[in-house]
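Only one protein chain is missing from this complex, and each of the others stays in its spot.
The block that comes next holds chain A.
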């Protein structure tokens, strides 16, 4: 029986997921909130971005169930006593067992069957410098030079076909959901609904979302197909699979993005509202606090805190059992630090908004009825600043992922033993100066990170447009604007 390990970050990620579900349930019951969220997804880019983020989220959650395998009993071991491996694995590691465990000697090109660097080998009494065959990548080929391309095409094609099938199934599975949510699709025959969806003649851009999902399915299929026999994105200098590293880095990015932006919230919300509501000396003190914090250049403050955490962890080895737990504790601390040092901006925003809100009639009325301060802040102020908090949090998410890479480069980011985009870029930097060029590790980091950050940014823009009435005017539009075209399309078509 494996021993399940709940790392700090696992708990937070699953907690965040539960909170998201709870929020979704809350949104369903609030007409004005569901209307705003529909507005988010009316934007095709935001819809596609949601699909991409959901995909990455699934990867993250799979990578957040950790356990340690039970070791086979050895002689002299008491009955019923079980020892566990020191290596902590996740469900994702099991799914990608081929990638995770098939370690080559050193660099190899993507999809290659031979090593990147030449080694001396004796061929018929003569020493020659040759590319060695890889231990795992393409090991099944008897005559690689002839079979390689054919094998790639066969595996890739099979993967693509499976991906396309999955995409098709997804469309059929998603259709009922779309029909429930979309006025143009409900109440019409299934075939017509499907036709409308594919012609993009409905209220929400389901087609854009589905095409994104289909592309992801195709890519995943291709990766699985080719990954069955090769290292899809090559291996790094220690022979580790780059594709596997990139997927593992997604979790690190998610942890930083989610946890650090959530960690700012308690301070920002509580202090911001208190300062705006009580004004006077409370306001002065809180303003002083956040001015002090924000007047230290961010990276320096974080570096100082991380150095101190390092000292702390060195002094308390009893806090963790395995290397993974140590790394996890470090990233957990890093997120707390980012939260502790990053609340000033949102706090200032909320203070200003509260100052404005407290003069409004309904708050004045509540005061006149003798409602207590705490109750007013909780019942009347907080719900009216939540949209600012939401916008800020989603905007922070992508910024923090970018920040992680810089911090890891500076040496105050995540533990070096943990896969992260910062670490991959850092390695890629040396590899780019090699001759011949080792480009795959860096490129993998680039593609995965840009996909994640771009999706997060597009989603955040959608949220901001929907929840901040002022931001909507700043959206660049082509001609009529998407929403306008959409409405015209829906009403112009006769069912």
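In this text, a residue touches a chain if its C-beta (ideal position, glycine included) is under 8 Å from a C-beta of that chain, and two chains touch if they have at least 3 such contacts; residues count from 1.
Assume contacts and distances are computed from a predicted model.
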Which of "NADH-quinone oxidoreductase subunit L", "Peptide ABC transporter permease", "Acetoin utilization protein AcuC" or "Periplasmic lipoprotein involved in iron transport" matches, in UniProt, the chain that is not displayed: "Peptide ABC transporter permease"
Touching the absent chain when the full complex is considered, from A:286, A:333 or A:458: A:458
Among A:139, A:386 or A:410, the residue in touch with the chain that has been omitted: A:410
Selected from A:83, A:154, A:312 or A:362 as touching the chain missing from the view: A:312
Residue numbers in chain A that touch the chain omitted from display: 288-289, 291-293, 295-297, 299-301, 303-305, 307-308, 310-312, 314-315, 398, 402, 405-406, 409-412, 421-422, 425, 428-429, 432-433, 442, 446, 449-450, 453-454, 457-458, 461, 473-474, 476-478
